[in-house]
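As you look at this complex, bear in mind that one protein chain is not there, while each of the others sits in place.
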Amino acid sequence: MSRIGVFICHCGENIAATVDPVKVAETMSRVPGVVHAVDYKYMCSDPGQNLIIEAIKEKGLTGVVVAACSPRMHEPTFRKVCAESGLNPFLCEMANIREHCSWVHEKSDITTDKAIDLVRVIVEKVKRNAPLYDIKVPVTKTALVIGGGIAGIQASLDIANAGHKVILVERDPSIGGHMIQLSETFPTLDCSQCIMTPRMVEVAQHPNITLYTYSEVEELDGFIGNFKVKIRKKARSVDENLCTGCGVCMQKCPRKKIPSEYEAGMGMRTAIYIPFAQAVPNKPVIDKDNCLYYLKGKCKICEKNCPAEAIRFDQEDEIIEADVGAIVCATGFDVLGTDSFPEYGYGKYKDVITGLQFERLASASGPTLGEIRRPSDGKEPETIVFIACAGSRDPAKGIEYCSKICCMYTAKHAMLYKHKIHHGKAYVCYMDIRAGGKMYEEFVRRAIEEDGVNYIRGRVSRVYEQDGKLIVKGVDTLLGSQPVEIEADMVVLATAAVANTGAEDLAKKLRVSYDAYNFLAEAHPKLRPVETNTAGIFLAGACQAPKDIPEAVAQASGAASKVSALFSGDELSREPVIAVVNRCPPPVFSTCEGCFICEQACPYQAIEREEIKTRDGKLIKVVAKVNEGICQGCGTCVAVCRAKAIDLQGFSNEQVYAEVMAL
Amino acid sequence: MAEFEPKIIAFVCNWCTYAGADLTGTSRIKYATNVRMIRLPCTGRIDFMLLLKAFAQGADGVIVSGCHPGDCHYTAGNYHARRRWILFRSLLDFVGFDTRRVHFAWVSAAEGAKWAQVVNSVVNEVRELGPFEDYQKLARVGVE
Amino acid sequence: MKLGYYPGCSLRGTAREFDESLLAIAPGIGLELEEIPDWNCCGASAAHNLNRELSLALPARVLALAEKAGMEEVLVPCSMCFNRLAVTRHELLEDEELRKRVSDIIKMDYQGTARALNILETLGKLFDEGIEDKFVKPFDHEVACYYGCLIVRPPKIVQFDRYEDPQSMDELMKKIGAHPIDWAFKVECCGAGLSISRTDLVAKLSGKIIEDAVHRGAEAIIVACPMCHANLDMRQEKVEKLKGKKYSIPVLYLTQAIGLALGLEKKKLSLHRHMVPVVFPPREKPAIESKSKTKTGKVAGQVEE
Partner (left out) sequence: MSSEAAPSGSEQSLAVRLYDATSESVAKCYQCGKCSAGCPLASEMDFPPSQIIRMLQLGFPSLEEQCVSSLSIWYCLTCETCMARCPKEVDLPKIMEFLREESMRRKKTHPKAKEIIAFHKAFLDSVQAAGRAYEIGMIADYKARSFHLFQDMFVAIKLFLHGKLKLFPHLIKERANISRIFSQTIGEKE
């Protein structure tokens, strides 16, 4: 027989003004199973709490009901009180007679009666409460960082410097991402490579970081603190341990005319290649789609010439398995293919290029060693036109959203051009200038006022070639929308930033949600911007939305600190409000029939299958099992279970029905 | 005899409607006293036998209220609830139960005023419908 | 291939050579045409300058007639007519209520089964059936393929070719031995409906087009639209006055060019109806080429005589 203590709070006048606490206490004292019922002015005050502690001790209560404010307000308080006096905290519940009663009704007997009902309901529930214990989940203190761009690098370094192990996985042969392709960065114009390469080296040398380049995440299982990941390490066809990165193979390779990804097609590379001089690791890979040996079965010139004998044509992909406790997704972005813009003639005219290609032209390490020369004939462009929003804010042909970074990098491009070709004319055709950010607006103004870049407000309708000039048919909406024609030598399209290729597949592998544009979705747009709705997986950088470098870095550090916090203890502990499958021994009597409707209903894939075998290993039946690491306790499975074999701790069928019966 | 006062039982989810009702309180919005709230983690938890039980217990009307579609704290619980409710309702219709006595609502944690209005409207509607006696009658038949 | 046929008014008037040349080449390329009985004018730019419902009702009647005659695909050479018919079909299928209203106006129920084909996709299909060998007299000339505005627009509705830099006509011309030049005004507007009322503007717009074609060494402009032809051929004199230059560049319907390649004589192709005489000044070529191109000389010759 349960011994329940009921404590009615006046909350000063807040409750007492409309509800008669004395009557409530008096009525409750007559409820079977209630051995103690008192009212007090402020239950949450120290004297109030002491009333509870004493009662638990003296009357040996098996359950406590505090009738006061909303449990969302003080449940933790009173549960703590119980715990301190040796009563399992989950045997304490609150009846909400303030927000749900005294505050919303006039003073009357009816109101008091309602309060009595509300308390009785909880009393009936608590009679059936079972002691519960926080669930402890062990944590593997290794983080997986996917993507080796600036965001991934920053996150890896921060986590590693906090003393935790990091596995960094990069799809390309080298880390560095888009940032290493950039010439100079706005608004400070410091050289991207100069600030980037030290970080890349640091990653390579950090004792806590294991780097897998030319690798991809193949498969992910498990849950927060206990993920299991399979990584596919693609065959480089080069033995990294033997290779010294001397580069002889690249000099000898007969295939020299392959457009370089790093140079965004503005330069060429060989079939066996190191993407760029500062690559990390500085070891080549063989591009099987272009290597003569893989295509035609003969050549092997690199093998013959390699002093370290590191070439391995027979090398195969490797699958690496690892346990990780948290994941940072930093897979970055891609630039929209400009083929959707026939009117701008990209691909038709050599001298119409993308912003990323211009970065390579302007970069000291680029194909022109930093001189702005047009691809068609290598001449210096006298007149250059930058077309903003090539794809952005264009539901018809491109994407609906604003790519955010283009306004700034276009201003930078125009500035760099003017710095390199003083006498040249630079025009920027724009719709709006979005320069929100520290020193950003100032930067744009500088381009206009000091470097004399000419901004024209209006979208360009068409670009066509005539007598070796690119005719840009624009408009000036500030001049009464008068058409404007510019004879340009070169046109640069500020192409939109879109989700990276394969973002969708990755999201599915990681079980994180993604938006209509395939950008990975944060758990809350305002308050949980680095978490995903899958516990233990965090976001960093442009895989979530277009971001510039400072933003990407900031979010990366944010994600890193979340991971470090997660790793600060050896176990995670969480509320035991989770579903359990009835498993009364002997197993044969487990009421679960194994229909697995619950499996489909569960929003978290928390339902696992468990085989019940006899001692001699004969299979009796397959039943459902709840993974308590994953289960969030929504109880959907309980509602759908036909055999009533699953129940939700804290909201069991018995408890809930008892509540209804009490009314 | 005084005007019939219906007895309404509300099954609400912990994250949206329960919090919404708290907000009704903190903003001191008055509403009918007829409702008794039962707190569940999620509308997805609601096993519709609970509704029948409520009516068996003499409830004249039932409110089921949770998060707005897409806002479910457990991502999909409210969808499951709605799906099952659609099936369950047609069953109730079939057995000749007046489904107007069951009211489905979405009240978010920010919609204190809406909660009050939902309760009031349901109370009025059920007051129109009059007391729910079919079950008691049936029960009696069972006894005799 | 058997198709319904909607010539449209201009092909029976100012643009009769388009009609005549099409019918002339039809047998040669395996095309069989059945004219829509009692067809009416599509309203062209006039109707939809003055009244929307009229601009839908007139084409709707044509389509309904075709439907009644059990035609599924109707060849519409004039790109103005094509545009009107295509757009009308689209709008009526989009908006059931509108379809009912229009059906009531024309006292015929248009279901939307009959649809318009433009001349380029039709010929494209035919040429794919490997009839190259029929082109006994390659049309060996530098040509500027001028598509005009309406045959590729609105892209969402006509869904045909690359609407900014279309290729279909260039492909056709290559197949008959011509050398399409790459130029910038393939789909610029010639002035279309303002041909008579605002000749000055038309001259201005057509001027740009002719200028660029000639400038890039085209010997002829190939068109697929009576409007374009009228403005580039009939108005060329006006353009020359405006620009103070002599162009005298022949403007051919692609059907005429194809006809010449098929070896039909120019009378059957009504080349004589043009304002700008269809003559190709003999090109002086480097010695090596002249050998290979001697046949060309003849073709050109025959066209001139």
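We call the chains A, B and C, going by the order they appear; numbering starts again at 1 in every chain.
Methods note: contacts are C-beta pairs under 8 Å (C-beta built on N, C-alpha and C of every residue); 3 or more make two chains touch, one makes a residue touch a chain.
What you are looking at is a predicted structure, and each value in this text was computed from that prediction instead of being measured.
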Omitted chain touches shown chains A, C
From the listed residues C:Leu92, C:Val143 or C:Leu205, report the one that touches the chain absent from this view.
C:Leu205
So one chain is hidden, and I want to know which residue out of C:Ala44, C:Ala178 or C:Val278 touches that hidden chain in the complete assembly.
C:Ala44
Sole residue of A:Pro76, A:Pro483 or A:Pro550 that reaches the chain not shown, by the stated touch rule:
A:Pro483
Touch with the omitted chain, as defined above, among A:Lys41, A:Lys348 or A:Arg459:
A:Arg459
Subunit A positions in touch with the non-displayed chain are 343, 389, 393-398, 431, 457-462, 473-477, 480-484
Identify the residues of subunit C touching the omitted chain, counting contacts across the whole complex.
9-10, 12-16, 38-41, 43-55, 57-58, 61, 105-107, 149-150, 152-156, 163-164, 187-189, 191-194, 196-199, 201, 205, 234, 272-275
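The definition used in the following text is that only the chains that are shown with their structure count from here on.
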Cα centre of subunit B to Cα centre of subunit C, whole Å, reads 69
Indicate the residues of subunit B shared as contacts by at least two other chains.
none
Give the residues of subunit A touching no fewer than two other chains, as numbers and ranges.
none
So, in the complex, the side of subunit A touching subunit B is made of residues 70-73, 96, 98-100, 103-106, 108, 110-111, 114, 117-118, 121, 533, 577, 601, 603-604, 632-636, 638-640, 648, 651, 653, 656-657, 659-661, 663
What residues on subunit B touch subunit A, complex-wise?
7, 9, 18-19, 21-22, 24-26, 28-31, 33, 36-42, 44-48, 50, 53-54, 57-59, 73-77, 80-81, 84, 116
The subunit A residues in contact with subunit C across the complex are 342-343, 345, 348, 462, 464-466, 471
